[in-house]
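Got a structure for you, written out below as structure tokens; questions coming shortly.
Yeah, one chain of the complex is gone here, protein chain that is, but the others are all in their spots.
Labels for the chains are A and B, by order of writing; each one numbers its residues from 1.
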Amino acid sequence: MDLISDQGLRLDGRRPNELRKIRCKLGVFNQPDGSAYLEQGNTKVLAAVYGPHEIRGSRTKALHDQALINCQYSMATFSTGERKRRPRGDRKSIEMSIHLRQALQAVIKTELYARSQIDIFVEVLQADGGNYCTCVNAATLALIDAGIPITEYMVACTASLANGETPLVDISHLEETSGGPNLTVAAMPMSGQIVLLEMSQRFHLDHLDKVMKHALRGCQEIKAVLDKAVRDHVASAGAACNWEFKTD
Amino acid sequence: MAGMLLSEAEKTFILRGAESNFRVDGRKRLDYRPMELETDVVSHASGSARLRLANTDVLVGVKTEIDTPFPGRPNEGKLEFFVDCSANATPAFEGRGGEELGTEISNSLSRAYQSSYAFDLSTLCILPGQQCWKLYIDILILECGGNLFDAVSLAVKAALHNTRVPLVTAAAMDGAQVELHLSDDPFESKRLDVSGVPCLVTLCKIGDHCLVDPTAEEEVCSTASIVLAVSENAFITSVFKAGVGSFLPQTLHETFKEGQEIGIELNEALKAALEREEKEREDNEKSPAIQRYGFLK
């Protein structure tokens, strides 16, 4: 099928450089220290953060100079088109958990919490492409809600190449499975550093640069949306105390 | 719940409160906490519902699949429950930590739905002996604030009410294979009859009295509880006792009566809420975008 129609529109009507609709909310639950809900198009993810707290399980895992980051990626059985048998524990979920940890560990100031553990649990309620990115973004929001210090936002975005020449940003599940290449990037938008890069299928080296730039630009745009949401949340939470907001 | 540490003073407080019919949060013994319910939250599932019972948050998704019926029961469909305790609720549920609790809840649900009065499986049959619908009811526990059984059962009932099973317009045999013809009209779908579906009512015994809808703290204090599955028309489809404590027969009898009344009320309240929501949705149908709040509210 044509990923881009002759009129320059994608299958769902977006232009190649447009992101899906993002909606989010911080502080969804009371029990966890920090929680967030993020929707990117039809992909919906709930993230919860517990910590920093004492190391559960064996004490030997404790790191003497930094906090231990523990991530879990889990998908609800009804999240995909065909029902999933196990929500977590399969190889893909474990791999995602490891990638999550890799991304988040880069921004969390772990040196402030030696010998303790920070748990980040991510639950995918609906999966429609870009699961990993939504998880990373939701986890960032949850961390902010938990009050854990982070150096900056950790944002992830996907990109692909249609018809061998036009880069697409933020691909949906249908576009993922159509056989084109997929590029996932987790980056720190303000400093521009890339923490995780994953690519599948193949495309020519000449195009790699173009697609990466698009993905990074996508990250910037997502960060803008997340940032606004955080500011709104803080403003509404502090409205009772008359907090003022200085724009800087 | 793991991670809940109560001091002796707190425990005594709760005990006294139960005795004097004035609980920690101001409720009477037989009062429920306020609940929020929303259906059709997960669009990928055939039916879904989210229930917030104060601190307890449960998300249920129902998926339909085509399957062959059991050989001994060719006219019946199948129902399968799966409870997943998400680690979001507490870190102890990470990996396989929540499996025990999950199995307990799903087993109790299966027991409650076993009776044919509860849910008529013959409505799920497509072609007797060849094909039937199998409903996978997947329950995701997002937060535990006590009284999981009730919350789960209410959410399941709401999700089943919301479920739209694709309508089969024709089913025929072609050689040894079945050919199905489905209606492609999104408005034409099969609704499930949930009038007989029971709700679980937990009555936990603190001291000498039974409390309904215990909070997490109250649950720690109680030694035993009875869970009743009560349907709209006052049928009790299953009963079981949980916990290490014991009941006197007399207490049991009273408990059952109380539970039954509460169950009927609960069912009615749920029904009213569901109907209200549906009507609102229908009214909103004319407008282009139907508002679904999901977790955003």
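Quick note on the criterion: contacts are C-beta pairs under 8 Å (C-beta built on N, C-alpha and C of every residue); 3 or more make two chains touch, one makes a residue touch a chain.
The working rule: contacts and distances are computed from a predicted model.
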| item | value |
| --- | --- |
| Among "Protein DIS3 homolog", "Trafficking protein particle complex subunit", "N-terminal methionine N(alpha)-acetyltransferase NatE" or "Actin-like ATPase domain-containing protein", the UniProt name of the subunit that does not appear here | "Protein DIS3 homolog" |
| Shown chains touched by the chain that is not drawn here | A, B |
| Contact partner of the left-out chain, one of B:V24, B:A172, B:A234 or B:A272 | B:A172 |
| Which residue of B:T64, B:S108 or B:S222 touches the chain not shown here | B:T64 |
| Those residues of chain B which, in the complete complex, touch the missing chain | 43-46, 64-66, 166, 172-180, 182, 184-187, 288-289 |
| Touch list for chain A against the chain that is not drawn | 1-2, 5-7, 9, 11-14, 18, 20-21, 41-42, 81-82, 128, 172, 174, 179 |
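We adopt the following convention: only the chains that are shown with their structure count from here on.
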| item | value |
| --- | --- |
| Distance between the centres, which are taken as Cα means, of chain B and chain A, whole angstrom | 32 |
| For the chain A and chain B complex, residues of the former touching the latter | 23, 25, 28-32, 35, 37, 39, 42, 44, 46, 48, 50, 56, 70, 72, 74, 76-81, 83, 87-89, 119, 121, 123, 125-128 |
| Footprint of chain A on chain B - complex, ascending | 42-45, 48, 55, 57, 59, 61-63, 65, 82, 84, 86-92, 94-96, 136, 138, 140, 142-145, 294-296 |
